[in-house]
Structures are given as structure tokens and as C-alpha cells.
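The other protein chains are all here in position, but one chain of the complex has been omitted.
Order of writing sets the chain letters: A, B and C. Residues in each chain are counted from 1.
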Amino acid sequence: MKVLHTTPFKIAVCLKEVLDARLPLKVEAKTGAIQQDAPEPVVTLNPADRSALEFAMQLREQSPGSRVEVFSVSDVAGQAALWYGLARGADDAERIEGSGKGAPYTAALLATRFHKETFDLICCGDETLDNSSALVGPLLAEILDLPQVTGVVRIVECSKSSILVERGLERGSRELVEMDLPGLITLKAESVPWRYVSYQKLEEAQLRNIPVRRETLPTSSNGLPKWPEQATPTAPRARVKKSFTPDSKMSPADRVRMIMAGGAAPQESKSKSSVVEGDAEYVSEQLYRFLKHHEFV
Amino acid sequence: MNSLPVSPSPAPPLVLVFAETLWGKLERLSFELLADARKLAASVKGRVEVVLFTTQEQRASLLEELLAHVREPIHLVEHENFAEYSTESYTSGLVQLLQVLQPNLLFLGATTYGRDFAPRVAARLGYAYFPHCLLSKTATGGKLDITRVTHGGRVHIQTNWPLAAPAILTMKAGVADAPAAEKTPPNPQVTSHALKIAAGKVRLKKRIPPDPRTLDIRQAEKLVSGGRGVGNKENFAVLRALADALGASLAASRAAVDLGWVEYERQVGQTGKTVTPRLYLAAGISGASHHLMGMRDAGKIVVVNTDRQAPIFSVAHFGVLGDLHAVLPRLTERIQADKKKATPATSK
Amino acid sequence: MSEQFPLLFSPLQLRNKTIKNRIASTAHVTIFAENGMPADRERRYYEEKAKGGAGLLICFGSSSVHPTSPALDWKVVEMFDDRVIPHLQKFSDTMHGYGAAVLAQITHRGRRGHSNLSWQRLLGPSRVKEPNHREVPGVVQREDIDMIVKAFGQAALRLKQGGFDGVEISAAHCHLIDQFWGPHVNFRDDEFGGDLDNRMKFGFMVIERVRETVGDDFIVGIRITGDDFVEGGLNNDIMCEIAQKLSEHGMLDYFNVIGGSGETLPAEAACVPSMNFPLACFKHLSGRIREVVKEPVIAVGRINDPVVAEKLLADGQGDIVAMTRALIADPYLPLKAKEGRLDDIRQCMGYNEGCIDRQYRGIPVGCVQNPVIGKEVDWADLPPATTTKKVVVIGAGPAGLEAARILKTRGHQVVLFEKSDRFGGQLNIAKLAAKRGDYDGVARWLELQVKKLGVDIRLNTEATVDGILAENPDTVVVATGAVPLLPPVPGLQECEFAVSAWDVLLGKAPAGNRVLVLDDQGGQESVGAAEFLLDEGREVEIITPHYSVGEDLGPTNKPPVYARLYAKGVRMQSTWELAAIESGIVRLRNLHAGVEIERDDVDVLVYSYGGQSVDGLARELSGKVKELHNIGDSYAPRSLHHSIIEAHKYAREI
Partner (left out) sequence: MEPITRQIEWNVSHGMLLFLYGGTFLAVLLSAWRLYRRTAVWRSGRPYSSGITPARAIENVVAWMFNRSKMPRDRYAAWMHSLILWGFIILLIGTTLVFLEHQTPLHFFYGTFYLVASAIIDAGGVAFLAGLGMAIYRRYLHRQPRLKSSGWVDALLVLLVAIGVTGFFLEGFRIAVTLPSFERVSFVGYGLALLFRSLVSAGTLPLLHRISWSVHAALCVVLFGAATVYFFRHVVLSLTTVALRPQRSSGKLREYPTTANYTPSGTAADLKWKDLLDGDACTTCGRCTSVCPATAAGKALDPRSIVLGLSQLVDRQTASHNGHLPSAFDIITDRELWDCTTCGACVYECPVNIEVYDKIVDLRRQLVQIGRVSPAAQVSLDGLRQRQNPWDYSPAQRTAWSEGLKLPTPAPETQAEWVYWIGCAGSFEASAQSISKSMVNILRQANVSFVTLGCQERCTGDPARRMGDERLFQKFKKSNVETLRAIGARKIVTHCPHCLNTLKNEYLEDGQPEFTVVHHSQLLETLVKEGKLQLQTSDENRPITFHDPCYLGRHNGEFDAPRSVVAALPGAELHEMERNREKSFCCGGGGGQMWLESSGSQRVEGLRLAEAEKTGATVIATACPFCKIMLESASSTAGKQQLIQIKDIAELVNEAIAR
């Protein structure tokens, strides 16, 4: 990453402590409780959030005078994420408590805080390990009327007025985009290599008292998507992928034959292929023409 | 939930499918969404309509591709700001269109773009939002039974949602089976909508296509694949050179992988990966049944083999009876010569 | 957690038991039971699977809930006798020691079978004979139903008392429960016949009784077919309906979905799909059942590879994969897959000659590739050699390769001579026949193993007595194989249009449209050659002196082969042999009547009399080396199974 101007930035990072879903999980069939298959639950700072934090800290290092503040909407147990942020070197931390559950409320609660104070850049994780909704970033940007880039996999350049990032697209494609600041980015977990935080730093951070802000949201929260209150977790059950099934109306012999042929209908003839032979020069030219005709070259 | 806006139209429920494009090409996922939308609509006696955002230049080609699969009405929004993806232009466009169409349900892909702007659309309209869905079907009482994936796939969350309350679902790619292309060209109604589309504060600087050398072969557009007939590990350089010239990725049969010539990630076949590239060039592969299973659905299959009896010829669209070591380097040269010729002409 | 196979190695909750992974061995008959009891041989056979890491073992195929179930010809476990409980306890303790969940299948085979061993009357829903065994059953009476239902409950209870984790009720392969379901078999006019609900009543009674008897803390699963491939029978649509009703009934813990049925010969062959079928050929059946039931589904049918299994799970076509034959070929498949040693997995190729086709004839189960199967008591451990010897092995066919592999593993110094440029011997010819390409697999695995072990391999090297003695070996193992046998039938030697089946597969058949294939060998070679020529568009007739063409093909191999041959227009005649060939005229003789006919319409005569040992080297070496073994076809031409067992046996003793 290149920092073009060393003017100080004010950066906010949103963090969440999550149940480590990389470990085997169980869904209690009766209660629907999501449990880790472990003697005691293993919780961790959401990996994508850790990348957001890391990026913010690196930006601060390169532009002296910058400030990084970390925020989390959570109950007391969730302040571990903020401790981690402080241990990594964040200047300040604040925990926000409020009514409502679900990603839209989290975004709304965070927004109440950012309405009061403007940050140059808000960094979020792209998606959490637990709910995996990828909602908080875009909603927060929507409420604050900020531009956003989600799914960032690399940060290229940062200046006071804009940031240049790469976002990951489908099937390995990426695109380089520039966003005006202030704005919001969400980072993928693998976008920034993390720096290790020693246990001593964590212990020292845990001695710090983290202020709590309590916010109440109006019950009819306009400008938010509806979020279902009733949802039942279940053990995963893969969706059935259709594979070819012979019609039950066909004769048994034909059904078996189709299965043996791997799905080809009994009457289907072998595909007609044109086979060329000759010297290498000739056949390679023919092959080239075939590829050219079908626009592969 | 009583206060939720109820679709005022007495018309049958409307399921919209957002046909997503990436860099001017339709995403295959859009057709998967279409399949699910059709199934759902059928179960509630509803209708399916398709939304496409495009520019004037791309309109024709995108419509052509879309019409091969779609028989339902298409809503077209054409604007120069759709030349590239932008959160704001997509959000404002879709919000306006949804206000007109008043759908019960909107299907989007859980892609980077879909996940980027769909939440903002849902927020502006007060729609319900279901991210990362696996499945939606109707449950008893006309309710939608929605399954979404959380906790990295280790948990599924099931929710019931009244069909009357509009909702946006982003669907995982690759879980539904895309319907086959229509046999007779359907001629659906195409409605153009003139809308004001905002420009965003995020500007595209560069498109970075994936590197075929590192790309997962399941995602590759073109594959050059080798088998036991390549002879040894070193000879795979011939295939690599051709792959580079073609912009293709390298793949291999089980025999070549077992012999340690190519890494396992590149193995095609039932014991490896199932691939569906547009072009599959098989060199020195005889075509054991487990291999054929893995590549038979490729768009065009080209075979280079010395053995006329090789079963792989039975699936070939174009076959070359010859020695790959003689044929492929010539082909590579031919393509490279072509490129050199083309480069001065097109570059500015 | 295996990164390559996250789904395959994820646990699954089945009622009160967590199955540690998704790999199952499903119930199959082994013919190992002694006096109806699962003894040591059976236990050791399953212990290897448990040790190898399979999560779920469903044991004892078709074990009888009642003496009226015709099962003596398969020597199944007699679950109707309390004597079985201590055996079960010992068995389940062993399996639990490796963390495997252990279930057993119980059934009543109804009218599927013979009564000529037990002299118990056969019972069926209606008086319809089963085509396979052709014996007419008596009709199940109401009191018979009560008796059998009760017996199911008692059998399940014995399993519970014996420490098992659960029971699988068989309602597949046209056993009594699915005989009741089948509209082609059940013509009753009482409450157990008629519409589907009535036809399912007996099955529900069984399930309810079993659940009632064993209580809530015991797995109760069911095995059903997904499509029985029988005219007017239980096709996929009906089975989806049945499965849905069973699921809604809510007492079962899983569905185990096969394809086919025992009812007809082709359907029976499909039950255990041989290499004539593609891999995972019935995933669509389990997938469709899985769409209509809420319980986990076991997918079955030629799933021989962890990658295939993982894909099947990812595609939602099953929650557990049955890799039964894959685990016979290599009981350590799960461990190897978990450790990423895919190369080392000895893959089941679907021969079926060593396992199911033996079992259908009442011979104990083995494996063509894995000589240890069925002999675990003696052969499960491979002790190192007491003294290290230098051994020269001649011939890299299956026998030579297996011998080299075992010898080297045991610590001997091994030199392997092969005169051709490739491994596999006759397999290189056999694999050229249609749908037999997978024969390649056995050679591929053996080749990889001997290479990994560091056997000194000399390809393109014809072994001579001097060459061998130059190595100064302690022991020589000759595995020089065989060539096609040409018997002294008058005129055959000189006949210009006669060709061996082997040469046909090698593409050396002479020109000519009208082909007569003489099948004396009785196995794959004549039918393979016939199909090869049919595929070339020639007219083919097969005659055989035996009762049928391909007499020795097993019940899972013959129907698919016949299906293809007939579809391609073959003609077949049995009980005819070649008498002589005189000036282009082929004389055939009827074996029984002795009459002869002359045929002047034969352009090509393909003969298949089996092999003739190539044992010249063995004879020359005799007395010149300290220790000499002649193994496999060069001793006497037999099957692949013979070769591998023999190679293993001698290599173990050297």
C-alpha cells in the first residue's frame, strides 16, 4: 500500500467477536442452539474484521498523527474484540449496546455513533464467520450516505481525498476502483496479512476500561431492511443437485441402459466428430482454423 | 409484522429475477436464479419477470444471450452509467424499478455486486432481506420457507416469511441447476424503462482478469488437458506453452496426475474435478470413462491423439489424428504469429 | 479435519449416536457365519474396516428374523436365536474400540430364495413365484404377519442386547416388506393389499414394533430401492411416494437407497453395479429420495473413491456414502483419504467376481484385488521376513507385481523382470474389451506401489536363465503368464480365418463380416471379443458347449453383458462345440445329441479356450536355483483372483 499524503487520517474500524465457525459446530436439534463441539466455546475476532483492523493500523503507521478507533455493537462478552483492537494498537475503543438483534440493528447502532463524529474512513470486515450476512457494511454506508466498496482484497493507494482498492469478483476476476473519502470499505479476511499480537499486549489491553454507549433505536426504524425475528438454525443439509434421472415411464431395460450409459438416451447416436489426419503442418492449420472459427483465438 | 406493506396488486405474485452481468457478460448464476424463481412461482401460481441493466452498446448482445433462456417478460433499463458497476447507479436504478413493478420477491445472486447493492435497495424500500440463501420454497399457509447459509456453511437458518411482504433474496451460486436453453426461440415481451440513474463516487480504474495459470480449472473458460500420451513431465511444457498462447488453463487426466506430472488440483474427471469450459483441448488422453464424465459438458471438445480407437474421439467436436508433440508446437507458433500481427494493428 | 474432504469427514448425528464420518459399509452377505453365528472370521473381516476408519458399519446382510426366511444358502446370521447375543457383544465391542458405529441388517426374505435347504415353506404376499428362484410361495396369513412382526422386534432387541448401536430393516432386494409394497407381487384383497397405504401396512407394523421394542435410544434405519427396474414394479416415482410416507411416519433414522431389486436377473445385477456401470450410478435415486424425506440418506452404488464421495455429498445426493466394495478392496480407504494418500488407495474397480458374484453362489466373499479379504484371521498382519533374501520376480503381470510388492514390503531385495515395456500383463488385453477399461486400475495401483517401494524394475528385459543366475538370487518367482490355448481340434491349427479372442481385442482379427465366436473359456474373453467385433459392425454369432454363453460370468456381470450383446444384434447358441474345420467349412457338434452341422458361412472364427501356461523358463530354472516358485497363469491359467491370491501366498512364505 502506498500512502500519498501523510495528512492524518481518522479511521473507524467495526469489530465483532464471533464463535469460531471454522471449528465443528452442532445445532442442538431441540433448542436450535448453535454449539461448538468443544469443551469450552472458542471465540475469536472475526477474521475479516481483523483484516480491517490491520489495514487501519498500517495506514496509521504510514501517516503520523492518524487515529484509529475501534467499535463493536455487543454485550460485555463482545468487548474481547475491542481489547484485541487495543492490543493491536488502536487509540480508542467504544462498545455500543442497544435494542434489537440482527445485522440491520447493528448497522443502525453504529450509525448513531458515526452521525456524531465524522471519520475519513470506516473499515469493516466483509462478512462475519457467524451470520455471514455481509450486511453491516453496506447498510452503514447507506444510513450515513457514504460511498462504499465491499469485498476489498487489496489496498493499493490512499490519499486524503480518495482510496484506490481492488475488489474481488467472481471466478478470480478483480477490479481496481477508486473511491472518494470519506467512505466505507469492507475487507475480505485474506486481504491483509495480520500482524501478531502478543499475549502480553492482550493482557495489558484487558486492563483497560472500555466505555459503553447505550443507544435506543425507534421501534419503526425506517431506512432499514426488514429482518426476520424468527429464524431456526438447523444442521446443514446440502441442497440436492439434480442429476439425470430416467423417466419412470420408460421401460426398466431402457432405464438401466441409460444409467449404464451415464445418462445418454438409448437412441442417442455418438456425436459426429470430424477427425482430420495428415502431416503435422496440415492438421495444425486445420485445428487452428477450427479454434479461430469458434473465436477461441 | 402486521405493519408490513402488502402488495396492492390483486395480480398473481410476482417474482423478479435480476439478470446480473459482469463486464458486459451475463452471469450463468442468473439462469440458476431463473430456475428457482420458476419453481417458486409455479408453486404459488405466480409469474416470473426478469430485470436487466445495460447500456446501449451492450443491449443487443446481452438480450440475445438472455433470450436463449428466458421466455418471461423482460424489464430493460438502459443507461450509460451501467457501463460499469457502481453501487449508487445500481441501487437507484433498482429502487425506482421496484417501485414501479411492486414485486413480491426479488432474486439476486450472492455475488460481490449483488451483496454490495442489494442491502441498500432493501433499506431504501423497507423490503425484507435474506442474504446467502440456499433454497426457498413455499411452506404451508403461502409462506416462503427460506434456508440461508451461515457460519461458513456449518449452519443453515430457516425462516418463514409471508409472501405478501416484499423481500430480496441473494442466492448462492452453483446450487440450482440452470435450465437448458429454450429449444424454440421464445419471444418475450421486453419493456424498456427510462429512469434517472445517479452516478457514484466510486470509479472503475481497471479490470483485472484472472490469471489462467493459477485459476481453478472449474472456473476456466479454456482448458488444455494432457494425459499419459504426453509421455513425461517435461513434455507438459508443450501443453503449457499452448495454454499460455490460448490464454487457457492447464488440466490433466488421472494418469498424468498419478504419474506425478501435474498437480492434483488440475485433474479432470470423476475422481478429480468436473469442468465445463467453453473449450476443452485434450491431448494424449484416451478417455477412460471417469475422465469423460468430468469433461463431457464442455462447450467444444478438441482431441489430439495418435490412437484412432481412443474413446475420447466419441465426444470430440473436432479431432486430430496425430502426434501432439508435432501438432501442438506448430499450433502454438501459429497462434503467437497471429497475435504479433494483431498487436500493432489494435494497440494505440 | 481433512481439508480435501471436509464433508466426508464431518460427523453426523443419527439419533443418540454421532457417526464420526460419512463413510459407511453397508450390509452384505459374507458367507462367513458359522452355524448362523458371527464368528471370528466375520469379526476380523469387519475389524479391518473399523480399524481403517469407516464411521458406520452396517453388518450381516439379510440376517434372518425368523427361520422361515430362506437364507441357508447364504449362511446368514440367525438373528432369531438368543444364542447370537454373546457373539454380537464381542463383535460390537471390537468395532466400538475403533470408534465405529455398528448396526446390523435384519430381514425376512419372504419368497426370495429356495426352501430346499431349510424345508420351510416360502411365504409371500400372494402366490406369485419369484422369477430368480422360480419357487411358488404360500400366502402370508394374518397370524404369519403377527409372528413375523414380532420376530422383527425380537431380532432388533437382540442387537440392542448385544451392544449394537442400531438396526437396519431391509425393505429392498424384493424381501418381504417390499414384496408387500410391490403392485406386481402383492395381489391381496385384504387390508394388506390394494392401494399403497394398504400395501405399506405390513412394513409400518414392522417398523412400529421394532421401535417399540428397542426404545428411543437406538438407531432404526431402512434400506429401500430407489427404482427396482422391474416391469410394473417399484419405480422411482412410487418409491419417492413410499419414502415420503415413511418419513412422515417419523420412526426411522435414515434411508439407505439402492438401485435395482432381487426380483429379476437384470434388476439383481443392478443392485451391486459392476464395472459395466458408471461411478456413483445411483446418486440420482438417493438424491430424489432425499428431496422428499427429512432423515439422512445413504447413497449407494459404485462409489469407489473419496473424491466421488465428497462430490456426491456436496451435491446433496446423500448424507452418508456407502463405499462397501471400496472398503473391501481397501479397508483403509478412510484413513488414507484423511491423510491425503489417495495414490495408496486400492480402488474398487467393480469386478464383482471376487465379492458379490461369489456370494450369490454361496462361496465366501473375497476380493479380486485384495487377497487378505476373507482371510483376515491369518493374513491381516504382514510380518517382516525373518531373513532377507534376494528375490528375482519374472513378469510384471498381476501375479508378479503382487509378489514383488509383498516381498519388498517384507524386506526382501527384489528385482522384477518384464520383457515388455509396460506393467499389467494380460490386463493390458482384458482392458480393451468394452466396459472393461477399469481393469487398468489394478495394474496402475500395483505399479505405483512397487515403484514407491523401490523394487528394482527392469522393463524391456527378457529374463534368461543366465540373466537370472547373474543376479545370484536366493529365490526366483516365475510369473510369466499364459498365451491363448489352441486345442488339437482337426483343422484349427491350420485355419487361416481362425483367431484367438486375445488377438481380436488387440485389433488383429482378419477381415470378414460373418463371425463365429467359440466360447469354451466361459468368462469375459469370448463375450468381450464378440462385442469388440459387433462394435466394428460385423455380424457375430457365439456358440458354446456350456449351458450358456459366458457360463462363468457372475449374476452381476452377465446381465449387463447380455444386454449389450443382444442390443447389438448377437446370436447365441449353447451346447455346441467345434468338431473340425475342413477346407473352409466349420463343423459343429451338439454336445448332447452328438449331431454335427456344417457351416460354410463363417468368415472369421474366433476361438476362446482360455490360456496355456508359458512355463518354459520355470522348467529351465528348475534345479538351478536354490528356491523356485512358479505362480499364477504360468503354473496353471486361471483367473486374476487366483493369480493375486497365489502370488500373495507365496510371497508371504518366502
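In the analysis below, contacts are C-beta pairs under 8 Å (C-beta built on N, C-alpha and C of every residue); 3 or more make two chains touch, one makes a residue touch a chain.
What you are looking at is a predicted structure, and each value in this text was computed from that prediction instead of being measured.
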Left-out chain, listing which of the shown chains it touches: A, C
From C:121, C:422 or C:452, residue that would touch the chain that is not displayed: C:452
Interface residues of subunit A (partner: the chain not displayed): 20, 23-24, 36-40, 42-44, 88, 193-204
Missing-partner contacts on subunit C, residue numbers: 1, 20, 96-99, 335, 338-339, 384, 386-387, 408-409, 411, 452-454
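Note that only the chains that are shown with their structure count from here on.
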Chains most often in contact, by C-beta pairs: A-B
Inter-centroid spacing, subunit C versus subunit A (mean Cα positions, whole Å): 48
Distance from the mean Cα position of subunit B to that of subunit A, given in whole angstrom: 20
Where subunit B and subunit C are represented by their mean Cα positions, the distance between them in whole Å: 41
Subunit B, residues touching no fewer than two other chains: 289, 293
Sequence positions of subunit A contacting 2 or more other chains: 24, 235, 237, 239, 241-242, 262
Touching residues on subunit A, where the partner in the complex is subunit B: 19, 21-22, 24-25, 27, 34, 104, 129-135, 138-139, 141-143, 147-151, 164, 166-180, 183, 220, 222-228, 230-237, 239, 241-242, 262, 270-271, 273-278, 280-281, 283-288, 290-291, 294, 296-297
Residue numbers on subunit C that touch subunit A, as the complex places them: 1, 7, 10-11, 13, 227-231, 233, 235-238, 259, 264, 266-267, 270, 276-278, 281-285, 287-288, 290-291, 313-317, 319, 560, 563, 567
Contact set on subunit B toward subunit A in their complex: 3-4, 22-23, 27, 29, 87-88, 111-113, 115-117, 119-120, 122-124, 126-132, 134-135, 147, 149-161, 165, 167-168, 173, 175-177, 200-211, 214-216, 219, 222, 246, 278-279, 289, 292-293, 300, 302-304, 308, 313-323, 326-328, 330-331, 334-335, 338
